[in-house]
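One structure follows; several queries about it will come next.
Heads up, one of the protein chains got dropped from this complex, but the rest are sitting where they should.
For reference, chains read A, B and C in written order, and residue numbers begin at 1 within each chain.
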Amino acid sequence: MKFLEYQAKEIFAAAGIPTPRGKVAKSPGEARAIAEELGGKAVVKAQVPIGGRGKAGGVAVVADAGQAEKEAARILSMEIRGYPVHEVLVEPAADIQAEFYLGITVDRARQAPVLIVSSAGGMDIEEVAETQPEKVAKVWLDPLLGLLPYQVREACYRAQVPAELVKPMSALIEKVFRVFKEQDAILVEINPLALVGSGQLVALDGKMETDDNASFRHPDAKGVDEQAEHPLEQKAKELGLSYVKLDGEVGIVGNGAGLVMTTLDMIQRSGGRAANFLDIGGGAQAEVVRNGLSLILSDPAVKSILINVFGGITRCDEVAKGLLSVIQEMEVKVPIVVRLAGTRAKEGRELLAAADLGGVRLETAESFQEAARKAVELARG
Amino acid sequence: MKFLEYQAKEIFAAAGIPTPRGKVAKSPGEARAIAEELGGKAVVKAQVPIGGRGKAGGVAVVADAGQAEKEAARILSMEIRGYPVHEVLVEPAADIQAEFYLGITVDRARQAPVLIVSSAGGMDIEEVAETQPEKVAKVWLDPLLGLLPYQVREACYRAQVPAELVKPMSALIEKVFRVFKEQDAILVEINPLALVGSGQLVALDGKMETDDNASFRHPDAKGVDEQAEHPLEQKAKELGLSYVKLDGEVGIVGNGAGLVMTTLDMIQRSGGRAANFLDIGGGAQAEVVRNGLSLILSDPAVKSILINVFGGITRCDEVAKGLLSVIQEMEVKVPIVVRLAGTRAKEGRELLAAADLGGVRLETAESFQEAARKAVELARG
Amino acid sequence: MSILIDTETRVLVQGITGREGAFHTKQMLVYGTKVVAGVTPGKGGERVEGVPVYNTVREAVEKEGVNTSIVFVPPRFAADAVIEAIDAGIRLVVCITEWIPIHEMLQVTAYARAKGTRLVGPNCPGLISPGKSLVGILPGSIFRPGPVGIVSRSGTLTYEVVNELSTRGIGQSTCVGIGGDPIIGTRFIDVLKLFEADPETEAVVMIGEIGGSDEEEAAEYIKSMTKPVVGFISGRTAPPGKRMGHAGAIISGKTGTAESKIEALAGAGVPVADTINQIADLIEERLPR
Partner (left out) sequence: MSILIDTETRVLVQGITGREGAFHTKQMLVYGTKVVAGVTPGKGGERVEGVPVYNTVREAVEKEGVNTSIVFVPPRFAADAVIEAIDAGIRLVVCITEWIPIHEMLQVTAYARAKGTRLVGPNCPGLISPGKSLVGILPGSIFRPGPVGIVSRSGTLTYEVVNELSTRGIGQSTCVGIGGDPIIGTRFIDVLKLFEADPETEAVVMIGEIGGSDEEEAAEYIKSMTKPVVGFISGRTAPPGKRMGHAGAIISGKTGTAESKIEALAGAGVPVADTINQIADLIEERLPR
């Protein structure tokens, strides 16, 4: 789960990490009121679960409440890299003396959390790492030991954090690590972490992403599900389906992420475009197949459907049953191509052959490529 | 630091481990009042930081408040294995269906915490381990991983905990481990852990000992310091000295635990008995020597003093300075034998030789054995 | 020969009384795998498909001489189950379970490394040495013994490839599904090293996908290999930032793209197939006749 800036900052503040006293506005009027409360001078920032909003024009420094209202109106009408802006965060403008970068994330290659500290804050950290590597310190943590005091110091010294800031920075890093662990985060990032006029280190921005597999430990977590931006994705999430909305016209149902991804690739090779990614997963029951198919059928962009299942843990007869129940219950107007192979494929094919399909156009295919080709052809009508 | 039963139980209760609703009495009258409150039937138990109180007569089951008062009076006048009883715990008599043993301690040989569970509770666990080993399950914990759920289950199954009790017992063990970790304990023990009529598991007794090295993390811990039972030991503790009161007449000051222990052994070989163990430690300053000597001089049992120092991190001139400042400030009536060797021994000896000793009898010795012999002789007068 | 499992493999099924555990126990037995014990806490003494069930892994190991474990227990308890197997001295642990929290997997993989236990998975279909042993949920019927080693991040996609190979008469030495999670116990490079050392394996198929940099790391190693490797990468058309089913299949920033992987493999002299048929073609060309 991704957290918007203000959501991350709420968690930071609760963990004792200093943040600016800002508020969220859903309308220009609210933004104006908040800016007034803050004394006029403020920053208005789009709340979207994606980076690069600054370059996209999603951040504005304003001199008074009127300007805040105007800028909020502008930003709230934006769509930033595909994400419409629903909220803006209005914060007092900070008196920045120096900017740092502070992040903890999971390094897949090293299979360990990595602490990243840089004295070049406020910039794209990957860019800094390339151009000024001496300003970026990475320290990998032992998953069994956690963050050790010496590692915090080492990161600070290597990142050339000024001597007088090593102690407060260390205390802050420990708090960030606690957030990382307690929230089951895969990324916690403060960029910039600013040294302000009062001498305090303040998280001017905040980013957090947590592990969905651990959501059972965080039933009250408030973030945004970036995998569920599209209404169909939201529906899929409710149904517990692994679904991603795409731009094309061939609805896809498959089992296994690799197989479904390859199916998308094959659709493209056959000259079509997939309308979605849908993995019904290992050991799928008829019920799951039914839910998945209903979801795809409710997508007006879908012109044909390809059901591509190779049975391992999934049993093809269950897939066939799910399909048949959908055909019986729903009005199916688009043609369906079915390819079943592997575990109980024969039983599945027999079930389909014996069934009363009403007026539904159902084609079967032997091979992967043939199935993709047929589905693309049928989508063209 | 050791904790009395009721002190341990307070910590258990705070950690969610069920304990009987008892209270502590410092007088027979208080014990009577508590028993009345509990409805008459009760158990009166001596609160001493040592085992074996049951066999010593320090526990009484009473039928009414009057009997509680009488038994409390008897127990409060006892001394159990050297420990006078200052308090009794008065608890309701439990309706015991079954008794278990539950403990977590540090296994020195394996350098790991060990969880011990037994279905033969209420008895001496070491004895059970010898006579009915199949009833005692030991599971060693990885210090980096802590207590794992599978280990808890394994301990329960191996200890033959009845199937229906495995879940509640597991939950309880996890709480006990949390106490073990959070309190920096080296021993947490519940014996017996009783299954009572209501079906609940209740800690009928409680024992805890924590690591003194970690006391800085537990400034508010309320236990008894069993190393400070004697008034002189309490004084030593205040002074930060490693001191143990013993039964003899030769006061001992030395540096290094092994050297002081050997000095005690040598005193006995020479036909005397040491009045104390006092290790002024590595790198001792004159101040520490002064405090140690003053303490020993305040012990009326001391008839002679042996200062036995072999300088490593400790510098002998500092020891001499400490000794001389004591001689100048205090009335020293007992003879002192000094043996200095190692780092700055020459300087130390020169300081002593050049000093004005007033009327104090100060003898020097070359060897360990000679020093011990002289000190024993001088103690005889 | 083969890698990791063979006829000496004696399997323990953790979570044997669960729906999937019981189903695949039967499948493995049917295939001929020596499934000798199961564990489900509290169900010690029962039997599943004739296999004795124990309360703890240690007991199962002591009584049945287990050397390999397969884990089907639910995600919240799976990390504990894997550590129980490691602590009981089992040398190969195959974790089928999906949805295990990543912080737990970081600890488990670190612990397995420290103890020298090989963990395959999680979120993987397991492995098979055709004709010898199946420790996983792969459909045994599509495999046949032969000279091709297969290592893959996916399950069903692999079955497609295997089906194509077997149909053409090309058998497999061992097929290892390493799993689709970002943090996994055994990676491409680990399996490639085993295949390189296995006298029975003559060529290798490596089936990767978007996300992470394991394919790139493997490519670096392949440069030193003596055996031919054929690659495949799925997710070429996947949009960045979207998790494609597998938790590990996500392009974030510049890392994890199909292009990067294909380029790395090409740089190591590995032909990367565009279709499943092509994988089989490329392997056929490279096998000694």
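Throughout what follows, contacts are C-beta pairs under 8 Å (C-beta built on N, C-alpha and C of every residue); 3 or more make two chains touch, one makes a residue touch a chain.
Computed from a predicted model, the values in this text were never measured in an experiment.
For the chain excluded from display, the touched partners among the shown chains of the whole complex are A, B.
Of B:Ala33, B:Leu259, B:Ala301 or B:Met330, it is B:Leu259 that touches the chain left out of the display. Only one residue from B:Arg74, B:Lys138 or B:Lys181 touches the chain missing from this view: B:Lys181.
Only one residue in the set B:Val106, B:Val196 or B:Leu239 touches the chain that does not appear here, and it is B:Val106.
Panel shows subunit A; residues 142, 145, 148-150, 153-154, 157-158, 163, 166 of it touch the chain omitted from the view. With the whole complex as reference, residues 50, 106, 108-109, 111-113, 126, 142-144, 181, 184, 186, 211-214, 216-217, 226-227, 242, 244, 246, 254-262, 264-269, 274, 277, 279, 281-283, 309-314, 341-343, 368-369 of subunit B touch the missing chain.
Basically, only the chains that are shown with their structure count from here on.
Seen from the C-alpha centroid of subunit A, the farthest chain centroid is that of B. Averaged Cα coordinates give subunit A a centre that lies 27 Å from the centre of subunit C. Subunit A and subunit B have centres, each the mean of its CA atoms, that are 56 Å apart. Subunit C has residues 107, 111 in contact with two or more other chains. Looking at subunit B, one finds that residues 145 touch two or more other chains.
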